[in-house]
Each structure stands twice: as C-alpha cells, then as structure tokens.
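All protein chains of the complex are present and in place, except for one that has been dropped.
Now for subunit A:
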C-alpha cells in the first residue's frame, strides 16, 4: 500500500492548525513524499501542524526522521507539530526510540487542534 496524504485547515482556540492526514505505509520509499509535504507547508507559512496517523499501517525509522525534521522546521518558526495516534504498534516505535518525549501525541484530531500548551 502506498502513502496517502491530505491536508485541511482547522481553526482552534490557539489559532489556525493544518491537519495532515496520513494513510498507508511510511517507509524508506514513501517517507520522502511526507517530507516534501511538510516542507511545503512550512514554506507556505503553516507552522502549526497536526499529523493524523490513524490511517498509517506501517512506520519505520525513516518516517520518524521525517517527523523529527518537520518538528525542527516548525519550531524554527515557533510553531508546533502534534501527532494523533492510538495504534499500539505505531506508538511502540515512538516509545523505543524515546520520541514520546519529543512529540505531543493525542488520541483525537479535535484534542490536538484544541491543545494550546
């Protein structure tokens, strides 16, 4: 299964948020597409991103690298990158790499959009 990406803008209490809905597999082959998408959003001035990973079937370290890269880019503009994920097998990868301490991980898109801290 290939990677699918779609973006939409949502207003939250802290301002506008861009929700990036990711589906399919994020691996060494598909991760560059996600990277391009995140870079493009930041270049276009979207600095508050919510990456919805509920449709992701597979994530590897290449995908983690892209998400960390996205976080660095938005932080350079005092932005934020929040993740939405409830899948244990995906959460496990964030845990074993210590990245649960780096990314705010939410259970719903609404919760991530509402977060202002």
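Criterion: contacts are C-beta pairs under 8 Å (C-beta built on N, C-alpha and C of every residue); 3 or more make two chains touch, one makes a residue touch a chain; residues count from 1.
What we mean here is this: contacts and distances are computed from a predicted model.
The listed options are "ABC transporter ATP-binding protein", "Anti-sigma regulatory factor", "Glycine--tRNA ligase alpha subunit" or "Putative solute:sodium symporter small subunit", and the UniProt record of the chain not shown names that protein "Anti-sigma regulatory factor". Touching the chain that is not shown, out of A:19, A:49 or A:64: A:64 (per the contact rule at the top). Taking the complete complex into account, A:93 is the one of A:41, A:74, A:93 or A:109 that touches the chain left out. Seen from subunit A, the chain kept out of the figure touches residues 25, 27-29, 35, 58, 60-62, 64-66, 68-69, 71-72, 89, 93, 96-99, 101-102.
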